[in-house]
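The complex appears here without one of its protein chains, the remainder shown in place.
Moving on, here comes chain A:
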Amino acid sequence: MKTTTEQRQHWMSVLAKAPPETLLGLSEDAIKDIHFDIIRAPEVGLTQVRARMGNRGERFNLGDMTLTRCVVRSSLNTVGHSYIAGRDKTHALRAAQLDALLQDPQMGEVLMERVVQPIESMLADARASKQRETDATRVDFFTLVRGED
């Protein structure tokens, strides 16, 4: 089964948002027997962040953010890319390696189950707990009605 662009976009997004230690821990075993050629060693640079006036109008430049990118080729002959916010080269290298392996049908299935899905549910939990904290500060307005019981 060939992976679709949507599937790849999805795992790349999860790998980018993963807490680095968790990502490294979960994927250590999976990659240790595979050889990778470094095509573009992890390098740190900037991305200009753009926004829109009123979120609908003309675009403007908000400022830069740091970004680390990396490209590798696996011994399964797949090429993996990573583009990760921040300056963590280990994170970028591992994400590129995983992107390469996730494109291989057999490896891909295993890695989705062992790495991508656990991270995804961790991120969802973190989001939900933050959401609960936020919801506790939601204002409930009372409308005071006079002359009624």
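Everything below uses one rule, namely that a residue touches a chain if its C-beta (ideal position, glycine included) is under 8 Å from a C-beta of that chain, and two chains touch if they have at least 3 such contacts; residues count from 1.
Rule of thumb we're sticking to: contacts and distances are computed from a predicted model.
Of "Response regulator", "Carbon-phosphorus lyase complex subunit PhnI", "Xanthine dehydrogenase family protein subunit M" or "ABC transporter permease protein", only "Carbon-phosphorus lyase complex subunit PhnI" is the UniProt protein name of the chain excluded from the display. The omitted chain makes contact with chain A at the following residues, 5, 8-9, 12-13, 16-17, 44-67, 69, 71, 81, 83-87, 127, 130-139, 141.
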